[in-house]
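One protein chain omitted, others in place.
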Amino acid sequence: MNKLLKIGSNILKDGNSVEVLTGDWKSRKPIHIKDKCTNCMLCVPYCPDNCIIQKDNIIQDFDLNYCKGCGVCAKVCPFKAIEMKSED
Amino acid sequence: MAIRERLSGNEAVATAMKQINPDTMAAYPITPATEIPQYFANFVSNGSVTTEFIPVESEHSAMSACIGASAAGARVMTATSSQGLALMFEMLYIASGLRLPIVLVNVNRSLSAPLNIHNDHSDSMGARDCGFIQLYCENNQEAYDNTVMAVKIAEKARLPVMVCYDGFITSHSIENIILMENEEVKNFVGEYNPEEFLLDDKRNISIGPLSLQGYYFEQRKEIADAMIDSKEIINEVSREFYKITGRKYELYEKYKLDDAEIGVIILNSTAGTAKEAIDVLRSKGIKAGMLKPRCFRPLPFEEIPEEIKHLKALAIMDKTDSINGYSGPLFSEITSAMYTSNINVPTVNYIYGLGGRDVKIDNIYEVFSDLEAIAKTGKVNKMTNYLGLRGE
Partner (left out) sequence: MAYSIKDMVNKEARFVSGHRMCAGCGAPPIVRTVLRTLKEDDNAVIASATGCLEVSSCIYPYTSWKNCSFIHSAFENAGATISGVQTAYNALKRRGKTTKNTKFIAFGGDGGTLDIGFQSLSGAMERGHDITYICYDNGAYMNTGTQRSSSTPHFADTTTTPAGSKIPGKSQMRKDLTEIMVKHNIPYVAQTAAIGNQKDLYEKAEKAIYTEGATYMSVLSPCPRGWGYPTDDLLPVTKLAVDTCFWPLYEVENGIYKVTYKPAKKLPIEEFLKVQKRFRHLFKEENRWMIDQLQKEVDQKWNYLLKQEEFTNSLDK
């Protein structure tokens, strides 16, 4: 009897998908042009992969561990403060 | 102190459910199981249970809601028959796959087409590989007792249990019955405390993932192991039940089998008719006997062949037909078990009683006289037979 595994199919650690780095999907990455950025926060909730890190409503960084290079943030930003740059 | 009563099968099972007082019941009506949710809705509306009842819009949603409730951490029971069980088919595999201890009372009824509301075992036999433990009951007493035990078995085995008894013949016939006291049932089933459930204050979990090649195989093997382990759990719970009620339950019942020369294997209510026939045949010096499986899933594949190996001729009775050009499922599974146990008894398959076709004592005599002939010659001339067909 294979008693070793005993894993079942329930996942007992909520939100553990952060262990999966989807960043290698991208062929482009966002470049944050700080002087154009007004910290309006518009880009943050549009990032499908929750990569735009802000603290006290100040944009800190784009988490390239997870960014898939979709370019949504660049198009959302009303101030053209984000540009997509190819990664070659 | 036990309570003497006279109840139909459905009423007996509804009474057991009332005494168990599960957290949630999601059910959809279907003949002949309808009375169970009906009686139970009465208990709910009159406050004799605290169960939250969900009048779902289909059996598929009945089992889906039961799965949601059970995964949330509730003790859950429901009932259905025939087409309802067939509509639940996808969800049965998911209930066992998620290791949810749901108790499903299945009042056996034939499957369409053509449509028929009467008894046979096509529904539960059609679902024999869905991962549910399956207990079969001869009469209202066994239906009541197995329903009470099913809750404990399911929760220990972490597998859902299907309690099956014959539509109308058992579900709607009133017989004498001994009920347990409410407190006895309450103490027997205890409180349901799962380890992993959605509404756990201590942690949030995810249930029902997509599981790919790396994990699925092991997870399915665990379910197979659980089914194997459930045999001992069923015996253990039955022993506990015996201490309280004095009613003995094992994986199967033997009736005048040990010294028999010719025997039958039968599920559910027809076993009663067979006992009657066996008594008469015994009085005429014919050594007839019977084995009545109570537990079909897991299949007692080692035990049953040992119990019948001394017979000169055996008839395995299927109240369903596998339409496989060979035999019914009870026959194919038990003869396969005999083969793997190296036990060879001349064995025939009788497919009988489909769609509520009446099974009289004369039909049983017919089987036993066939067996007598086989016992003499040791030869089976017709392996699969249909009992009680018109115009034959």
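Residue numbering begins at 1 within each chain, and the chains themselves are lettered A and B in the order written.
Here is the rule we go by: a residue touches a chain if its C-beta (ideal position, glycine included) is under 8 Å from a C-beta of that chain, and two chains touch if they have at least 3 such contacts.
Quick caveat: nothing in here was measured; it's all calculated off a predicted structure.
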Among B:12, B:56 or B:337, choose the residue that contacts the chain missing from this document, as touch is defined above. B:56
Hey, which of B:41, B:67, B:288 or B:304 is the one touching the hidden chain? B:67
Could you list which residues of chain B touch the chain missing from the display? 23-24, 26, 50-52, 54-58, 60-62, 64-74, 76, 90-91, 94, 98, 191, 193, 198-201, 204-212, 215, 219
With the missing chain put back, which residues of chain A would touch it? List them for me. 7, 9, 11, 13-22, 25-26, 40-42, 44-51, 54, 57, 63, 65-66, 68-72, 74-76, 84
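We adopt the following convention: only the chains that are shown with their structure count from here on.
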What is the distance, in whole Å, between the centres of chain A and chain B, each centre taken as the mean of its C-alpha atoms? 53
Given the complex, residues on chain A that touch chain B span 1-3, 5-12, 14
In their complex, what parts of chain B are in touch with chain A? 97-99, 196, 203-209, 211, 215, 218-219, 221-222, 225, 228-229
